[in-house]
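Removed: one protein chain of the complex. Kept in place: all other protein chains.
Residue numbering begins at 1 within each chain, and the chains themselves are lettered A and B in the order written.
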Amino acid sequence: MSWADASDRVVLAAKIGLREHLADNPLSVTLSTTWPRALLQCLFFTMLGRVIGGADGQAYTFVGSIAITITLFTLVQICDVPMRDRWSSTFYRIRSSEMPVPLVYAIRSWPLLVEGALVAVLCILLVGLFTVQFALMLQLLALVPIYLLLVLTSGAAGLTAASVALFGRAGNDVFVGNLGQYLIIAASGALIPPGRVAWLDAIGSVLPMRHGLLAIRSNLAGEPWLAHLLCEVVVGLCWGLAAVLLYTYMARRIRRNDHDKVT
Amino acid sequence: MTRPAIEVELLSRWFGKKSKRITALHDVSLAVEQGTIVALLGPNGAGKTTLTKILATLLYPSSGSARLFGHDVVREARTCRRLASVVFGGERGLYPQLTGRDNLRFFGMLAGVKAGEAKRLVPELLEQVGLAEVAGRRVETYSKGMKQRLHIAIGFIPRPRILLLDEPTVGLDPSEAERLRQAVKAARDDGVTVLLTSHYLLDVERLADRVLLLDRGALIEDRPLSDFVLRAGYTAEVRVRGLGPPPLLPVELPEGIDLAHGPDEVNKEWALTLRVARWSSDVFAHMSTILAGAEVIDVDVQQVGLEHAFAQVTRGDI
Partner (left out) sequence: MMVVRAHPLFLLGGVLQPSVLLLVVFFARGQPTGEQAARVATAVLLMAYWGSTVWQGAAILRRERLIGTLAHFMRGVRSPMLVLTGKALGASIAPALLTSVTVAVMMVLLRSPISVASPGWFVVGLVAAVLSGTALGTLLCSLFLLTRFGGQLSSALLYPVFLLAGLLIPVEFFPAGIRWLGWFVSLRWAQQFLVSASQGTPDFSALALLGLLMVVYAVAAVTSFRRIDHLARVRGTLELG
């Protein structure tokens, strides 16, 4: 396959990804429900920090709440991408295609990754304004690139979770995404500072967000942060690899048991 | 010496655990030469879709092997996918939220059609299946038949050398079904091999060169269409109606003519059905002897079709 040919394919898959995303989430619905919901969730967790820890608590949870909000797109909504093939019984065409299954889904998810990034920026601005944390807001704006990395690493985990949704029982799709989100809420250090509960720390260390958030916090505190960032990259790559393995394995297993009824 | 387009050897497929095993295919062997249309018939649950899926590399066989132009469907799946494309009947299998054109382009891309080629092929195929006008509409707004036509276009777009069609005419209106039959014939004339599953025996009668009959997972018939029709045991049924007393039939009917029904009498009318093994001028002479003296008001001759053969063969075996 030539480069030109490969890029044509990627472009077409990306276009299809955008069209199906817009069909399920027209701009009016996104702007009137999805984004406000994301912003309010961010506001909720940020203010929760104020209730339990005053101004310091609020600054702490603000940084983390933005990451939690990202997972709304990269962990929860991303499950819809492969699920569309289950709803319309089209997975057999995907698994017998020339393009690797995980690649098809990675490309088709791009609108969600972009949305996650946009909403993260909006959260920094609007929640920052509403809770009157102007200085922190500006500092976080400078750190947006790290949040972008978090979009990618959590997206990789989201695609892995989505494979469970695709191949598991009906209804799993709502479950796995939200499960992922709650794990992040509890264990990523977004709200509960690392070092308080050992087992949460253990879970968190293999989850996306954890190390990236540490990098952001270290940066804000003027401490070295590159090592944390590197850890985040590694964790993200591992999740990406897990996604590749799972989709490949599942496609093979379906060929053995005929679980996706095509007719 | 070229390999047969489809070769299947002692192919079996079962589902489920040992205790509750369902055998969908049992030791099926067959070979299909390139450029032929083979009809796969059989009652519901006979294993037709299972065989199609195995050939389409969507399902592993439990034992035995299947090859497309000599390439094993398990070990050389990639090559086989390029050689064959599959069309399943039904309303699913398309993205309802996308337009017909997008569906065709996307599935074409997945099947390996290059962008430049697609640019030419997509409008051409949409035109061919009569969807050009609605190509920009979402598939969820399509009728059953329109979806089916789109399925067919998707099956044709990679220019396969083997077409696996599982009930392709379901939901098509008569003229559209005829158009599809023409398209399948044209493909055959280009050297494409077609495995056609259909419950519409008309499709089979018009198209097939050969008929395979599956029953409960076993291949029980494999012969040319003309031979298969002979399996009914006769060529035509002649239904005769008359007034007054029915004709007195001889104890032994002349050779080549059998009595299927009758004579029945209702309201001073009688009716009987005779079966003719083979047409010849003698047949008419025999008929007039049999019917001599009776008042005939109506004669209806029905040529034997696939239905009779199908009924005969499956009844005989079940």
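Here, a residue touches a chain if its C-beta (ideal position, glycine included) is under 8 Å from a C-beta of that chain, and two chains touch if they have at least 3 such contacts.
Bear in mind that the values here come from a model prediction, so they are computed numbers and not experimental data.
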item	value
Residue numbers in chain A that touch the chain omitted from display	24-26, 29-30, 32-34, 36-37, 40-41, 43-44, 47-53, 57, 61, 86-87, 169-175, 178-179, 182, 185-186, 191-193, 196-197, 200
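Going forward, only the chains that are shown with their structure count from here on.
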item	value
Between chain A and chain B, centroid-to-centroid distance (C-alpha), Å	49
Partner chain B, residues of chain A touching it in the complex	5, 8-9, 12-13, 15-16, 19-20, 23-24, 84, 88-90, 92-99, 104, 255-258, 262-263
Contact set on chain B toward chain A in their complex	15, 49, 53, 56-60, 77-78, 81, 88-90, 92-98, 102, 105-107, 109-112, 114-115, 138, 154, 166
